[in-house]
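These notes concern the structure reproduced below.
One chain of protein is taken out of this complex; the other chains stay put.
What follows is chain A.
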């Protein structure tokens, strides 16, 4: 790993840990491997969004050419959001691609991803199914995103969560894995019949 990259990551690590956002436990950064190439980030779901109260883990890889090239970041926690793949956690965010600038830091990355959770860009989707739901049936999107945040990321339960959990359970009783059940139900706007059909076809 290039010495500049090491130097920068060390410094940015310190920047995050001592930041006011870390004090308010909005963002967090931890080392996975001692070589500073692999980091784990954490962001809190922003208030007044379906993600409020939830905690999302991010997987961060630092390339040798850092900071001239952006870090590779994806969600390790499952999330239902138009710009994040519900299957792989890949993020569609300009600063992680061509809008990256060497002067940006891991703190700006974490804060930008947190901001993305508060303002989705359905016209530049990473997950087409979620984006479609977001545009066509926003109330179902909101319900689903909130359910995922509760189910996978420790978010606050909502008035309808018992109802949705019951639907997931009914699919699990048929021998379907709970992750597959949540995915299929979310994909088909919580229509259990279509969801089951899609799994067994």
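By our rule, contacts are C-beta pairs under 8 Å (C-beta built on N, C-alpha and C of every residue); 3 or more make two chains touch, one makes a residue touch a chain; residues count from 1.
Here is the rule we use: contacts and distances are computed from a predicted model.
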_Per UniProt, the name of the complex member that is left out, chosen from "Vacuolar fusion protein MON1", "RBR-type E3 ubiquitin transferase", "Ubiquinone biosynthesis protein" or "Piso0_002175 protein"_ = "RBR-type E3 ubiquitin transferase"
*Looking at A:18, A:69, A:137 or A:166, which residue reaches the missing chain?*
A:69
*Residue among A:31, A:61, A:87 or A:102 that touches the chain left out of view*: A:102
*Provide the residue numbers of chain A that touch the chain removed from this figure.*
4, 7-8, 11, 65, 67-69, 99, 101-103
